[in-house]
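Of the protein chains in this complex, all but one are displayed in their positions.
Order of writing sets the labels: A and B. Residues in every chain begin at 1.
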Amino acid sequence: MATYTTAETRALPPGGRARSFLRRGQVGEDIAYLITLAAAATIFLITSLIFYELYVQSVISRQKFGFHFLFTSTWDPVAGNFGALPFIYGTVVTAALALLIAIPQGLGSAIFLAELAPRKVSDSLTFLIELLAAVPSVIYGLLGIFILVPFLQADVVPVLKDVFGFLPIFQGAFYGVSYFSAGVVLSVMIMPFIVSVSREVLIAVPRDQREASLGLGASRWQTTWHVVVPYAMKGIMGSVFLALARALGETMAVTMVIGNTPQIKASLLAPGYSIAAVIANEFTEAVGGLYISSLIELGLVLFVVTFIINGLARLMIIAASGGGANT
Amino acid sequence: MSSTRKILGVAVLMLLASTVTWAQSLTGAGATFPNPMYSKWFNEYKKLHPSVEINYQSIGSGAGIAQVTEGTVDFGASDGPMNDMQLADFQSKRGSAVLHFPTVLGAAVPIYNIEGVTGDLKFTQAALAGVYLGTITKWNDPAIAKANPGVKLPNNDIVVVHRSDGSGTTYIWVDFLSKASPDWKSKVGVGTAVNWPVGLGGKGSEGVTGLVKQTPNSIGYVELIYAMQNNLSFGVVQNAAGEFVKASLASTTAAAAAASQNMPADFRVSITNAPGKGAYPIASFTWLLIPQKIADPAKKKVLTDFLSWMLNDGQGMTEALAYARLPKEVQQMEMKAIAKIQ
Partner (left out) sequence: MNVLMFSLTGLCTLFTIGSLLFILGYLVTHGASALNWDFFSKLPVPVGEIGGGMANAIVGSAKVLVLATLIGVPIGFLGGVYLNEYAEAATAFVIRYATDLLNGVPSIVIGIVVYALVVRPMGHFSTVAGGVALGIMMIPISVRSTEEFLHAVPNSLREAAIALGASKWKTIASVVVPAAITGIVTGTMLDLARVAGETAPLLFTALGNQFWSPGWNHPSSTLPVMIFTYAVAPYDDWHRQAWAAGFVLLMFILAINITARFILSRASYAPRGMV
């Protein structure tokens, strides 16, 4: 949070902000405060409203299944038997894989664009990369199934299996559609967020930081990696959160390449399913209170999963930076 | 950005945005399968009646049923008839009954990708059910081989592909499988989305087609129109009379004609596994869902007028788009039913 110590201690009379509001003389100040507070409160309200809607509209299935919903693996619309486990698994696995690929890839690109490329080149390239964010999800999906999947089948996976085939995550038959394909497609989709935001925060690192490091004899890479990047770490982490959120909630592209099979398999090469994908697939055709309610309950589960993952990520950051990090 | 430029920009946009319309406009939503046909019809209808705009959006049969029940659209469309629960729901929410009007016919066909097999494969009912149940696992299984003497079927595992999104095509497919196999009926059942015993899920017909094309030894199902438009080779299925019938516009209409003998008054009927010669067994109507009581007299006039146009002139346009037309008997029954709309 920005420091305004001098101003605040000088401006606030005894009794604090509340009394100052009553006393005239700071109208502009207070209006600004209230407007921004209102905006922040609106955000909180909207999020809560979404949670509330998800909670209320899933009442039928929550009452019927209780916590079993989280641990059951069947998804049977005809018999009315619904369970969330395979979808939770698929969502987490594909998001993790996407981040694993996109973070080094995106950070690498951001470093190049911020530190190495001449400003004009860097600016134009960044325009283009940001365009990747505008490509509609359905196009990613179609390109995924018609181009990426055959490519993975023919060129990438055989090599992976040769080299890493002893690992359980690369075993089993590969039909193209799988957690792996979904993870790769997602990584391309979330990359622009990491690149764009990280590049901006890296550029914003004050020049004197770099000059100090170089002046002490560090090489350019050492400066970049040990001084500039850590300084910008908060912003970079912020971009990762953005990317993570998109990975968790992506629908169309994932459903076209993940195989849409509600099962839990250790191998990344097996087909799977994700929460957002099943909602996208079945919501428009779902009829019947229990069916729709179960789909909405899946949305609620995703909300809670996002909540938990965000919490864990924040804890990790606090632990890594020794507390005090502004998360 | 200077504020004058901003204001100007917004003003231009507002002007663009508020084009005044003098057209009577209706909105309908629902089934994706007949979307190309409906868009053609509503376009043609507008040419005949320039002041009427009927806007149809294909968001899915289930969504169509939901929206017409909520009253956010003037009419719905569905590949599967509404069940009793949904009819009751409509009655309680909108205060009137909802009428079903069949418009065209569609069929689902099996597509496959087997090394070395180029011709049309014949599938018995038991064979198709077994493949999708997962009890028949190899292509050279006797159940398939017997119906295809002279075709060299490999000893490879069958990779089953089905639709992952809820769809009318799935509904027709599993409806047929339920009639073909009591096992399927008890283990899996009928719905726009089911708990598939085996197989990969492709999103949409293009997803299924993509998977089948890229996966050797695979089998899937798509709409006949889709297969025809994309030049996919598809198999021949055995019908209730024991014949192996290749899906076509003619055999689809034949299925409806056979079923129209016992057509219920509300047109809610399944015509899969229809009796009769030349009837393709995996076929179905698709319906428009029209509320029985329409408050706005102008809208009512438009809908009733459109329905009679659709049943006469409209039916002549179906073949060009590879949709099967309604059999004459059904057409006549529907013309009479239009009078029910109040």
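We adopt the following convention: a contact is a pair of C-beta atoms (placed from the backbone, for glycine too) under 8 Å apart; a residue touches a chain by one contact, two chains touch by 3 or more.
Note that the structure is predicted; figures quoted are calculated from it, not measured.
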Among shown chains, those touching the left-out chain
A, B
From A:Ser178, A:Ser196, A:Ser213 or A:Thr261, residue that would touch the chain that is not displayed
A:Ser196
Taking the full complex into account, find the residue in B:Lys40, B:Arg94 or B:Lys213 that is in contact with the omitted chain.
B:Lys40
Of A:Leu85, A:Leu152, A:Val188 or A:Val227, the residue touching the omitted chain is A:Val188
By the contact criterion defined above, which parts of subunit B meet the unshown chain? Give residue numbers in ascending order.
1, 10, 13, 16-21, 23, 25, 27, 29, 32, 35-36, 39-40, 42-44, 46, 53, 55-59, 70-73, 204-206, 223, 225-226, 228-230, 320-321
Contacts of subunit A with the absent chain, listed as residue ranges:
1-4, 6-8, 11, 26, 28-29, 31-33, 35-40, 42-44, 46-50, 53-54, 57, 104-109, 111-113, 115-117, 123, 125, 127-139, 142-143, 147, 188, 191-193, 195-197, 200-201, 203-208, 219-221, 225, 234-235, 238, 241-242, 244-246, 248-252, 275-276, 279-280, 283-284, 296, 299, 302-303, 306-307, 310-311, 314, 326-327
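Throughout what follows, only the chains that are shown with their structure count from here on.
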Residues of subunit B touching subunit A in the complex
59-63, 65-66, 83, 85-86, 159, 164-167, 188-195, 199-203, 206-207, 210-211, 214-215
The subunit A residues in contact with subunit B across the complex are 74-79, 81, 141-142, 145-146, 149-150, 153, 175-177, 255-256, 259-261, 271, 273, 277, 280-288
